[in-house]
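First the structure, then my questions, so here it is.
The complex appears here without one of its protein chains, the remainder shown in place.
Naming follows writing order (A and B), and every chain is counted from residue 1.
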Amino acid sequence: MANPPGAREEKQERKTATTDPRKKASFTVPVAKGLINTLKHILRREPNTIHYPDEKRTPYPGYRGEHRLKRDELGREKCVACFLCSTACPAHCIEIVAEEAPWDDREKRPRLFNIDMMRCIYCGMCEEACPCDAIELTPVFNIPSRTRAEKIYDKEKLLSL
Amino acid sequence: MTDPLYSILIAVIKAVIIFAVILQIVPLLVYFERKISAWIQDRIGPNRVGPIGLLQPLADVIKLAFKEDLTPQGADKWIYRLAPVLVYAPAVLAFTVIPVGIDLQVASFDVGVVFLLTISGFSVYGLAFGGWASNNKYSLLGGLRASAQMISYEVAMGLSIIAIMMTAETVDLNEIIRQQWGSGTLGLLEWNLFKQPIAAVVFIIAAFAETNRLPFDLAECEAELIGGFHTEYTGLKFATFFMGEYVAMITMSGLMVTLFLGGWSVPWVEIPTSPSMVDMALSIGFFSVKLFALLFFYIWIRWTLPRFRYDQLMGIGWKVFIPVSLVNLGLTAVAGVLGWKWLIPLP
Partner (left out) sequence: MANNPTNDSAVSMTKWQLNGQEVENHAGMTIMEAAKEHGIEIPCFCYHPGLSIAGNCRICMVESNRSHKPVISCSERIAEGLEIETDSEVAVDARNSVMEFQLINHPLDCPVCDKSGECVLQDHSYAHGPDRSRFVEDKNIRHTKELGPDISIWGNRCIVCTRCVRFCDEISGTSELCIVERGDRSVVDVFPEIPIDNQLAGNTVDICPVGALISHDFKYEARVWNMDRIDSVCGGCSRGCNIEVETLDGFVKRLIPRENLDVNDWWMCDEGRYGWRHLYADDRITQATRDGAEQTDSAATDALEELLSESGPVAFLIDPFLTCEELHLVQGLAASRPGSKVGGWLPADGTAASFPSGFQISAAKYPNRSGAEQVFGDQVFGDDAKQLQKSLLSNGFDTVIAFCGGHQSTGPGDSWTQALANTATRIVFSVMNGPWLEGASLVLPATAPIEKEGTWINEDGRLQRTRSCWNPGTDPFAVELVRLQALQHALGLRGRSLSAAGVFRELAAANTAFSGHNHSDLGSPGLLLSERPAAVASDGGTE
């Protein structure tokens, strides 16, 4: 029971300390504290960053990077050109043209399957929407290219990844 | 020895050497700045170009040289081109009077301090011109802020220098340094930093404001003014502004070393009557060490403190530093009359 009044006083005191304009103008102590803090960092030198192209970080599981199209056990593309990925895609970066599949077990397959990697926002909705588990976002994140045309991945490229 | 041609030749050689050295210090300083900021922020910093990233400033310069040189539409072309030079030239010029070794300076003046103050006051024109000529409202605001800020802090700075001149009873920089040369164990106490601590603090803070460095870089102020007076400058014009700023930093540090940290004086030894080459090299070395320590302090402050608000900046300038300097002047006068060596009585 002795604590509350004292605690309240302390609290009030702190409150006035932060709002008192005369105290506000004094920078000496905070500046000194700050300088000591940064000096500690200079002396300690434990960088949190890595030498990126030389050292590469392993992406966490579930990281969404470059897309690829999967093949089934017979080496055919799993995709049946249902357009659900392009429908789910919020960036409208998937372009599909369907054709009749030459195989008995399915009707359609993509004749064209283009992903505009520059437009893609790597949200993974395509992967989520796919009923055939045919599209996948790999953990590959460094996918530079020299031309814009290279950033539009066609079916062959997506299947080869 | 008395051949005027000879003395002119010596002056030219000194000028070229000083000029070249300062120009070489700038990229080094940029490198240090980037490296120290990286360490403070737990990063690695430049390390790709050259050994441990030493050639990074060179890469930066090459990049800037190849950038498109833009002049904004509606800009006042001549003033726009003149502005970076007006920032750069005074800073270099001011350094000419700073002695870097025993009696070693490009131009030896009896009134070195006054000349220095006059010349460094010129750089405000560069900033104001740059801000005005860019035809950009942010630049104009930056230029206005720069001029207001520099005029305000020049007063405090001048007053603190006057305190030094009162103590030293001279305006010759070499003479001021000689007076700070202490040979005993406590030789360092002869420094004006200890004789005139209030003036030293006021001077160093005013120097930050004079050189537009954080926490007083309100003229550039990337967050509000997108670079302020140099928003519209690209390529080598921008580089000139940039270098001007760093040279101003070096000049200010040099002045501070000279006025408060004993300049080229070598502590704990007797003043040599006829300096040998070793003495000369030693003095230059001590000067450089002090200079770089101060430059480090500049960088350290920059990456520690946030930017002040404009009203805070002006408030500190007019309501704190100028009264404090005036009081300090009074105290100095009293101490002078009483014959005290130190403002604060020390053993």
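Here, a contact is a pair of C-beta atoms (placed from the backbone, for glycine too) under 8 Å apart; a residue touches a chain by one contact, two chains touch by 3 or more.
Every value quoted in this text rests on a predicted model; they were computed, and no experiment measured them.
Counted over the whole complex, the shown chains touched by the missing one are A.
Across A:C82, A:I143 or A:L161, the single residue that touches the chain missing here is A:C82. The omitted chain makes contact with just one of the residues A:L39, A:A98, A:I143 or A:L161: A:A98.
The residue touching the chain not shown here, chosen from A:H41, A:K70 or A:K108, is A:K108. Residue-level contact of subunit A with the missing chain is found at 80-84, 87, 98-100, 106-108, 131-132.
By our rule, only the chains that are shown with their structure count from here on.
With centres set at the average Cα position, the gap from subunit A to subunit B is 45 Å. For subunit B in complex with subunit A, the residues that touch the partner chain are 36, 38-44, 47, 300-301, 303-305, 315-316, 320. Those residues of subunit A that touch subunit B in the shared complex are 25, 31, 34-35, 37-39, 41-42, 45-49, 51.
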